[in-house]
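One structure follows; several queries about it will come next.
Complex shown without one protein chain; remaining protein chains in place.
Moving on, here comes chain A:
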Amino acid sequence: MAGLELLSDQGYRVDGRRAGELRKIQARMGVFAQADGSAYIEQGNTKALAVVYGPHEIRGSRARALPDRALVNCQYSSATFSTGERKRRPHGDRKSCEMGLQLRQTFEAAILTQLHPRSQIDIYVQVLQADGGTYAACVNAATLAVLDAGVPMRDFVCACSAGFVDSTALADLSHVEEAAGGPQLALALLPASGQIALLEMDARLHEDHLESVLEAAARAARDVHTLLDRVVRQHVREASVLLGD
């Protein structure tokens, strides 16, 4: 759409947000009874579901077992109805494989795998509606699911996407902003130490602006952390009320 302003003169984006504002995040833990851990998150219109099984014995070839650590196995699938045009392959194509690898990399860094040698932790993420920031939503959902499963982690893993338009860094991009073709950055952060678990960027961004975009993404990830922390505490409170403590 020619003439679509991603950032108006007054500083409002297409959906009325300010440059550094996140979309509304709603999350629930313990969505499925069958799985060890599960979580559902909605970031604006992006909806993702994450399920964790484990730690359990290695399925398939025993040869893959690591003697000192647990194996983290991540699979990403996006539903055929998740995008505007119907997707033909929900999983198994290159992009899904790449997402799975990236999720695995993120969580291998965050989960304390040394505590469960020779076992396997499965993380399955399903995207129900993709409206931008799918990687971030997947990571946030998976963090909640891993916490729900009781698998020990170093810290929350909070992720957010960021972009750059008209010399301003935007946080939490929606699909319209991503499709416009500007630079997009996806950042997964451990908020307490500020360490970056995964950093991924596409499209051209001048080196001088890299710092401001990184800073915007880090700030947004910390905001996500506050929200997720609240969700976890609420869930624990509810669970303890049910237990009668």
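In this section, contacts are C-beta pairs under 8 Å (C-beta built on N, C-alpha and C of every residue); 3 or more make two chains touch, one makes a residue touch a chain; residues count from 1.
We adopt the following convention: contacts and distances are computed from a predicted model.
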Protein name (UniProt record) of the chain left out of view, among "BHLH domain-containing protein", "Signal peptidase complex subunit 1", "Exosome complex component RRP45" or "Trafficking protein particle complex subunit 2-like protein": "Exosome complex component RRP45"
Which of A:70, A:159 or A:190 contacts the chain that the document leaves out: A:190
Of A:9, A:68 or A:207, the residue in touch with the unshown chain: A:207
Residues of chain A (touch criterion as defined above) contacting the omitted chain: 85, 94-95, 97-98, 101, 105, 108-109, 181, 183, 185, 190, 193-208, 210-211, 214-215, 218
